[in-house]
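Shown next, in structure tokens, is the structure this report addresses.
All protein chains but one are shown in place.
Lettered A and B in written order, each chain numbered from 1.
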Amino acid sequence: MTTLTKEAGVPSPADAGALLSVRDLYVSFKTEDGIVRAVDGLSFDVQRGKTLGIVGESGSGKSVTNLTILGLHNPMFTTVEGEILLDGQELTTAREPDLEKIRGNKAAMIFQDPLTALSPYYTVGRQIAEPYMKHMGASKRTAWDRAVEMLGKVGIPNPKERAKDYPHQFSGGMRQRAMIAMALVCDPDLLIADEPTTALDVTVQAQILDLLKELQQEFGSGIVFITHDLGVIADMADDIMVMYAGGAVEYGTTNEVLRSPQHPYTWGLLNSMPRLDSDLSAPLAPIPGTPPSLLNPPSGCRFHPRCTFQDRVGGARCVNERPLLAPDRSSACHLTADQKRTIFIEEIKPRLG
Amino acid sequence: MSRGGRHVYAALSVLAAGALVLTGCSKGGSDASDNNKQDKENAARQQKSIKFGNAADSTGPAAAVPGAKAGGTMEVLQRDSYAHLDPAQIYVSDEGSLATLIHRGLTGYKASDNGKTHEVVGDLATDSGTPSDGGKTWKYTLKDGIKFADGTPITSADFRQTFERLFATFINQGPTYLQQWMADTSGVDYRKLLPDGPYKGKHLPSTVLETPDAKTVIFHFKSPHADLPYALAMAGYAVVSAKGDTQVKYDKAPVTSGPYKIQSFKSGKSMVLVKNTNWDPKTDPIRNQYVDQFNFTFNQQYETSTKALLADSGADQTGLSFNNQVDAGNLSSVLKDPKLKSRTISGYQPYVGQMNINLSHAALKDKTVREAIAYALPVTPFLRAYGGTDAMETAGGTISPTVSGYNAAFDPWGKKKNPAGDPVKAKALLKKAGKLNMKLTFGYINTPEGQQYSTAMAAGLKKAGFDVQRQEIPAETYYDQVSKLNNNYDIFHSAWGADWPSASTVIPPLYDGRVIADGAQNYPQVNDPKVNADIDAANKITDPVKAAAAWEKIDEYLVKDVVAFVPTAYYKQTQIAGSKVGGLVYDDVIGGVDPRRLFVK
Partner (left out) sequence: MLRFLVRRFLGAVVILFLLSIVTFVLFFGMPRDPGLLMCGKTCNPTSLANIHHVLGLDKPITTQYWIFLKNLVVGSNGFAQGPCPAPCFGYSYHTNDQVWATLIDRLPTTVSLTLGGAFFFLLIGLGTGLLAAWKRGTLIDKTATAGAMVLSSMQIYFLGPLALALLVYQTHIFDKPAYNDFTANPVTWFTGLIIPWVVLSTIFAAQYTRMARSAMIEQLQEEHVRTAKAKGMSRRYVFFRYAWRGSLIPIVTIFGIDLGALLGGAIITEYTFSLPGLGQLAVQAVFFSDLPLLLGVMIFSATMILLFNIIVDACYAFIDPRVRLA
């Protein structure tokens, strides 16, 4: 991961060398109850051939971020501010025809539930062939062959026959493979995977993850991998961004974030994971409180109502002042770097076992 | 049941009012000036007594229609398709109108140019018939040169076939006068005379029907029947081809004898009439043959045909309807428009409405009570319900202006001058009878009109001191209900149409006390010995003019002295035609436009 070498508080310019570069993204929805701030100032990069894992609870804004990248939000109700650069091309101000050229082509998405995400009315083969025909200008014949090829690549046996089947005739795991095939058919540079394994059972999950890693090797694509499952992230991601209430609270390499996390939320997450080797009678330790409303987010640090370390910060800074993601070992918290290190080593780590 | 006659189909009024059209509230009430005008028109329209014509009157050709020229096609828009084309099955008025063009009988009606005066003349016969033996025997001689449309000459054998087949069971829709007279019985027992008709080789004995040669037909009756010429003029007794008698199939494809023949008939959809080249105008004193072709289209509701003929464009310029009226919604505006005068005709239908008083109920046996009802009953609501004075005319007696013997001055209850009724006088009478606030059950027909007029009539009766309870009767079974002898309705309305312009088809079936039976038409159940005797006497009179006067006397007696019913209205109708239709005359006997005078301008 590229270390942001600049002072705290000053946003760095978009990294022109990165595959995907997001700067100060704000996404809000107009609803009947008011304005929902789904994404509240987000910045990150994704490099070619690398995987960025985004972790967070439901409502943290991770899915919204993804949809916004490809412009899949509803323009009538959504306001987007900020910069999104895909290989140097600005996406927030791009016109619809340009976005269409990118979608499925340069950047593709994999969705969470392949049963609802794939159309029940068309064969799998056809759905895979569609973007190929459109973006590559291929003939029906060629595109179909390509679809069969892709199905084979994602490990579906007897791809020639199965391409003629409908999504409901596939098992869950196979369906997801088909979806992956569909996303990769045009060799995209960027792959956005929105919780692709959440709906699958664990064994299948492992297969899918391996598949993705293989394909990334083969194609050299950059992957944005969204999940709420820390175990999966540990396996897949090179870098991790932890999101909470519409913003990033921690950002670093997988190693750094998982081995020496520096945000109370991340600590809470790690702490709350059940462990195979823990004492059976010991209670689980969830993070107290509930995720905040995005209509009326808490003032200052979004996490402060649930944070047990507020008192270690002077004054009422946590309540009044929103912490920014610091450039060095990024973590949006008012605790000093030293405090963070110390608390982790002394208080958190022992509990993690 | 004895004689036939024509009911106003209860259902007709449902459709006639144009169920889906707002019935216009036309000028319903009467003001003095209107009444005077009406009286004058009535006087002019009054059916002069009809005479029976002689040989000279019966000789063709028919009088030319002024301004007529040959050629052209006419479009006829009809609401109902023709259910029957077999003359023996024809009784309803629309089939009757059609029959004037295609069927001929022994006698027929010759009309004056304005359609108001008629005489009965010989049609296929040389004259209207020679009676003898006090009216028990009638002799007819057939004309020369009469042929069917297929070219075969018409002989007495065809007439034998015509009359004998009336006894077969499949003939059940037409009139039954002749059959009953031949069998000398009332009711349906006449069939016993010749149960299978002529189809099994049996024939009527010569003591009933004689055909000594090809040109002679002689009827022998056990009782005198002075009205035979009228009866034979009905379409129901028109000639049927003995050679071409296909029995049940004849109803769809008859062999015609009139100036037109049927080129095609699609039941429910259309019909085409073309000229019958075998019809010789020299033999026909009553019909003309100007138009080349008649194209009939069925299923044209009154609103549709009225609108089309008003618009008068394209084929509708030579369009008309034989039996559709101008619909109630358009009636008053059509009559007010001077531009339309040349293409509208109005006249009477044969129906007369009356409010029957149920004489079998004890409370109504008191004549004073009945007089109170007669004074109190408002007639205006009835007129209004059907579209006002353009559609209905206040009645004085039960004999219609279209019937021989009509007396326009007869109005004992003052309804013509005061159709709203006289509740004051009625109340006084009721008090005198000591029956103030007596209950009166008023059975009314469940149609929009029935609901409308019965409410207003009940209100009028209440003002006179009656406690009126209205009871609704469904339209489909109305006549079945009110003809039951022990029905519980004190007063209820009915309408009746004469079968021919003589009251012999009105008074006997409705007021002869000896025909009272379940299902019969003596609704008030009047059984007055004087009436019964007078009926017998009138039936014996052979001279039609004298007979008409005798019937009218019975009518007046019934209305004024017996008070068995209160006459309400004479039914009228207005018809409209396209601008190129010539010879447009309303014939009171046909009850609509006379098809025999039509030509394309």
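Convention: a residue touches a chain if its C-beta (ideal position, glycine included) is under 8 Å from a C-beta of that chain, and two chains touch if they have at least 3 such contacts.
All values reported here derive from a predicted model rather than from experimental measurement.
Peer 1: Would you mind spotting which of A:182, A:294 or A:307 touches the chain that isn't drawn?
Peer 2: Counting the whole complex, the residue in contact with the absent chain is A:182.
Peer 1: In the complete assembly, which of B:70, B:157 or B:248 touches the absent chain?
Peer 2: Selected residue, touching the omitted chain: B:248.
Peer 1: In terms of residues, what is the contact footprint of the unshown chain on chain A?
Peer 2: Those residues of chain A that touch the unshown chain are 70, 72, 76, 96, 100-105, 108-109, 111, 113, 116-122, 130-131, 134-135, 166, 168, 182.
Peer 1: Residues of chain B in contact with the chain that isn't shown?
Peer 2: Residues in contact with the chain left out: 1, 4, 11, 20, 81, 83-84, 91, 169-170, 172-176, 187-189, 191, 247-249, 251-252, 266-269, 297-301, 303-304, 307-308, 310-311, 313-314, 316, 474, 476-477, 480, 519.
Simple rule for what comes next: only the chains that are shown with their structure count from here on.
Peer 1: Between chain A and chain B, what is the gap in Å from one C-alpha centre to the other?
Peer 2: Spacing between the chain centres: roughly 93 Å.
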